[in-house]
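Here the complex is missing a single protein chain, while all its other protein chains stay put.
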Amino acid sequence: MTEYVIETEQLSKSYKDKAALRGLDLRVPTGSIFGFLGRNGAGKTTTIKTLMGLLHADSGSARVFGLPASDANSAVAIRRRIGFVTEDKELYPYMTVEEIIRFTRAFFPAWRDDLERRYVEMFDLPLKRRITELSKGMRSKLMLLLAICRGADLLILDEPTDGLDPAAIEDVLRELVSIAATNGTTMFFSSHQLSEVDLVADHIGIIDRGKMVATGSLDDIKARYQHLRVVLDDARQAPVRWGDGVESARQEGRVVTLLVSRNAEAIAAQAQELPGAVVERYPVTLKEIFLEHVRSN
Amino acid sequence: MLWYKGWLETRYRLLFCIGWATVFLALVHPAHTTPMPLGAKGSVFSVVMLSCPMVVLVGCAMLGGSGVVTQPTLQAAKGLHGSTLYTLSLPVSRVRLLAVRASVGWLEIIGLVSLLCVSLWVLAPALRTVATPLQVVKYAATIIACGSMLYGVSVLLATFLDDQWRTWGAMGIGVGLWWLCGYAKVPEATNIFRAMREGSPLMAHAMPWGAMGFSVAMGVALVIAAAKVVQAREY
Partner (left out) sequence: MLFRVNASSGVPLYLQLMEQVKHAVETGALRESDQLPTIRKVAEDLVMNPNTVVRAYRELEHEGVLELRHGAGAFIKGASESRARLIRKAQTAMDATIERALQMGLSEDELQRIFASGMAKADERRGAAAGTERRR
């Protein structure tokens, strides 16, 4: 089993006039739940399509299960072990729910009948109804069923909870967590729901304008990032330059708020040196880390 | 299951083609009582000569497919995706997707033409007086062979157009070829439409091997081109 189930190196891809990926380095550890975060248009879907073999990258490499994603034969071998949920959740309108389940099942010998029964009931999927007549939320749930029941080693989910109501989102996340806990399936999913990613992911990657701007274990990232609030005796004593690791510094009167991405100790010491300074530390949420990275570039 | 999917995609269209063919069969009916000289207008022959190529043309346009691009998206603004992404995420090579879907359509066309010829034989006693069963079989084979090229066009278009655009596109090209064969100076060996009418076994009592060969070769070439397109294309 390879250490990284997904690995890209300097992946680049341009469309006509727009550069969608500009040297993307992505590493997804096997068995992790990896949250792939980024604004709309940052390159999330392009990355996913390249991994699935739907697009050919201009330069750089992408490997899934250690196999090159660009080679047609290994791409088929890769897809045998992957469950995929697309961004627009579109399926064959002329098939019924039952038919598409039967159709998909034929390609995967390791199909989980038990999970199929479970999800048909849990998601309340109408077996005889045609897919054109399903709402987007229903289609999302159906796609999840089709992805999970394959018994895949890796699930690639592009906005899996998009279009679902909060109760359904809860159900879906619980199932994903359960599968990760039971089978050790790796999950690579993109999402805009940062609070969910915070709970469920153990690794994250933030992509902005085609590049990876922050990646790693979520615990590490949150440990490194800190808010430092420095209360000074005199507003004019605030240093013009802070040490290495300060992502942003905002000052309001005598209070300076720093967002630090590393070397928190050193920065806190630097702040402590200032006359009469009172330094307090606060933890940083994933949302704050995300916004900091996608705005400042 | 890919065969099943192909069937689900095309069954209603096949039904439509059969319905279209029925229209021509209805025209044959009044013509059967009047024995007329070969080739005379209004004779059973002329009806047959008109209907079969037309049915094949419509059939090819409607039943061709690449197995990859099918439905127009529910949100057309996003571009040509729809269920294509789902299909391409399955552990099947693109060439196989194309091969199965193209085969499904082709088998349906063979079935359609055979059905049409058998029906003509049954419904038009006048036909039975001037032609032998073997000639009708040869005729069916001619139609099928000459239709290959039209089918190839349809499959190639299907690799980058969705169903609606592809159908109209293939029809348009088919009609264009018909016109070309009828009014322009086209060498006998490539005139597929002539081969389906005056040059056919029913009229000329000889197989138009030249045109048949040309059509089949073109058909194969177009399908191979379609396979290349499907492999290289980005979705």
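Order of writing sets the labels: A and B. Residues in every chain begin at 1.
In the analysis below, a contact is a pair of C-beta atoms (placed from the backbone, for glycine too) under 8 Å apart; a residue touches a chain by one contact, two chains touch by 3 or more.
Bear in mind that the values here come from a model prediction, so they are computed numbers and not experimental data.
Although it is left out of the displayed model, the omitted chain contacts the following shown chains in the full complex: A. In the complete assembly, the contact with the undisplayed chain comes from A:Leu199, out of A:Ala77, A:Ala110, A:Leu127 or A:Leu199. Checked against the full complex, the one of A:Ala77, A:Ala181 or A:Ala269 touching the unshown chain is A:Ala181. Against the chain not displayed here, subunit A makes contact via residues 32-33, 170, 173-174, 177-178, 180-182, 195, 198-202, 219, 222-223, 282-285, 287.
Assume only the chains that are shown with their structure count from here on.
Subunit B has its Cα centroid 48 Å from the Cα centroid of subunit A. Those residues of subunit B lying in contact with subunit A across their complex are 1, 4-5, 8-9, 70-71, 73-75, 78, 81-83, 85-86, 88-94, 231, 234-235. Partner subunit B is touched in their complex by these residues of subunit A: 49, 52-56, 72-73, 76-77, 79-80, 82, 84, 86, 88, 90-95, 99, 102-104, 106-108, 143.
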